[in-house]
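Here you go, one structure.
A single protein chain has been omitted; all remaining protein chains appear in their positions.
What follows is subunit A.
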């Protein structure tokens, strides 16, 4: 059978009615310079970048960080650093007012050592924000029940972690990601946090993630621009491998050359 064009070239990623060619979403933190960040963003092919909301320092003049981003990029504000429903909701509202976007990457952190999400408060914040017409993309543990609850309250996607934020450990629980994919076939799953290198991103995509979000893996690489390109290729490779459907794993060898006609 001849493979169809769509199978080889993949479809666009669609979130809340917007279509994206890239399945890689990148952060904007931890870069050594703006130049390095810009080069990495370009090499990643990402169309969405996330930014954090913070108090303006009043004791010194600051330039606008957003001026250092390629204007073609979609800016996805996040609620990073929020530990309560109230902080997260207020942060989302402020971000919407400042940027004119109703998209929000929702994070309600539960613990400083692991930066694991507080799932209970995340669901509550999501409920409030969806009612206020936000497109909510919540960071969450790789838990099917919590993911279902977030989708039930109207989140546009769920973003399960691969490993703790900034740990670079890669996918620690592939089983849970597989279960999420199988049980939520129509949901947008974005693996968020914990990717360390290209193979980690590929594994996340092979498990059926619709996209991967990362920051530290690129920003803290020795050469961020190079790593950004590696991630771009890994996400594409992993996606195509998922669509292609991998061969079954076998315990024993299975010859790929015909046995007939072997010289004796």
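Following the convention adopted for this analysis, contacts are C-beta pairs under 8 Å (C-beta built on N, C-alpha and C of every residue); 3 or more make two chains touch, one makes a residue touch a chain; residues count from 1.
Operating definition for what follows: contacts and distances are computed from a predicted model.
K.L.:
Given the options "3-isopropylmalate dehydratase large subunit", "sn-glycerol-3-phosphate transport system permease protein UgpE", "Thiamine biosynthesis protein ThiS" or "ABC transporter substrate-binding protein", say which is the protein name UniProt records for the missing chain.
P.N.:
"Thiamine biosynthesis protein ThiS"
K.L.:
In the whole complex, not just what's shown, which of A:21, A:54 or A:131 touches the removed chain?
P.N.:
Of the listed residues, the one touching the omitted chain is A:54.
K.L.:
Against the chain that's been left off, what residues of subunit A make contact? List them.
P.N.:
So the residues of subunit A touching the unseen chain are 26-31, 37, 50-56, 58, 61-62, 64-66, 75, 77-78, 80-84, 86-87, 90-91, 93-95, 97-99, 105, 107, 109, 112, 115, 139, 165-166, 192-193, 213-216, 219.
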